[in-house]
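The complex appears here without one of its protein chains, the remainder shown in place.
Right after this comes chain A.
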Amino acid sequence: MKKRLTALALAALMTAGCLSGCGGGTETTDEGASTESTGSEIVINYPTFQCGVNTASPVVDQLIEEFNAEYAGKYRIQKEDVPGDANYVDKIKVQLGTGDLPPVVYGGGYNLLDLALAKDVVVDLTPYVEADPEWKALYSDVALTTNSRDGKIYASSSEGSLVGYFYNKDLFAQAGIDAPATTWDEFWQQCDKLKAAGITPLALDTADSAWVTSLWAGAMIATSGDEGYEFMKQMNPIDYNNQPTIDAFTNVQKMLQEYTTLDAIGGKYEHAANNFLSGQAAMIANGPWMIGDFSDETKTTADFADKVGVAIFPGNFVYDAPIQGYFVTKQDDPALEEAAVEMVKFFTSAHAQQVALEVQGMVPASSTVEITETAKQNYPLLVEFLDLAEGATVRTDNLQATMYPNLLDVVSQDLPLLASGEMTATEFCQTLSTEAAKNQ
């Protein structure tokens, strides 16, 4: 009998443990949440992927230090490292599901704002922005579009996404090319010239959403005419079965088959970057945040920075849109919400944008932010690019920023099939449309 009772007790204990672990429920809790108060000081726990080797890490560290000094005794930011961009997105999604979001979330290029808005957990920043003319002045029309929904401002940007492409001047000279192409016809001729000279024209990738390759695709769509331009202006398009997109991916197929390195198929951004940094490919499309790598001797040779030129895309096109910024989430404690708003205001101020420009070479979100002498000295290539970009007549956001997040995986999975010829550009676009429609 004793043996049986012990058996039952042990089995019951196991089952109770198992069931309590699996039990969910929708009730959310604030315990162990993202804040803690120490006396009158409000602590803002700020999870961020901008740590480790992320180029924005020193910028965030400096801003936190300055914020904590300025608001000493009132507010304090406690940085939580969430290394890896994808890990950050995963963690925020879990916290979104459990109703336990941190007070400030950085939307970055991951469109987290819309996911949070769908759960109605985002603080409307409109009254705060309207009440502060200095803050309001930093919002350009494009920044308002990126950070607003239904006429309300929900987020604030600190970084602009001004993207063109970099080229290796030595390799261009070897192929007899004097200057970057201004039209797509000229661009293809230059690719042929480089190839004929035994130089791989393009550094491309297909894995991890194929950032570099997607930039070329988007540029071709945007400069194809009105239909393509309007398509690139759409937020979350669901129909990719249009001629400009099909033509662009037909050209991407050509790029992957004829004008790039072997490791582009299945390769990540790192492979594309390394092929450019090691002089194995002549061109790479990317933003100014890459400029620092040109003088990083762990990645390239000491004199490489002198060999790099910068250009806007053929068709006088440049990607130009503020990166979706910081937003504040609804909290039980109104004082914490106020603190979070102050943090967002500080992190997106003109000063913060200048810090990012000087330390990281990041383009400010607002055109009113002055390009300082320090920035000009640190990043001469950036200044050259900003001058070129000013003359661009066609501007849109990038393809990945406007597509539904689930399409990023589709791009990575299907680009190798497009490259191998197992899939046509029409089929590729059809797949994108089918997957995009699942979000409706």
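The definition used in the following text is that contacts are C-beta pairs under 8 Å (C-beta built on N, C-alpha and C of every residue); 3 or more make two chains touch, one makes a residue touch a chain; residues count from 1.
Operating definition for what follows: contacts and distances are computed from a predicted model.
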item: Among "Molybdopterin synthase sulfur carrier subunit", "Spermidine/putrescine transport system permease protein", "ABC transmembrane type-1 domain-containing protein" or "LLM class flavin-dependent oxidoreductase", the UniProt name of the subunit that does not appear here; value: "ABC transmembrane type-1 domain-containing protein"
item: Selected residue (touches chain absent from view) among A:Pro83, A:Gly266 or A:Gly309; value: A:Pro83
item: Which of A:Gln280, A:Ser295, A:Asn378 or A:Thr424 contacts the chain that the document leaves out; value: A:Gln280
item: Full-complex contact with the absent chain, from A:Thr300, A:Gln353, A:Ser366 or A:Thr431; value: A:Thr300
item: Interface with the unshown chain - residue positions in chain A; value: 2-4, 6-8, 10-11, 14-15, 17-18, 20-25, 27-29, 31-34, 45, 47, 49, 51-55, 80-85, 87, 90-91, 94-95, 97-98, 100, 109, 208, 211, 269-271, 273-274, 277-278, 280, 286-287, 289-290, 293, 298-300
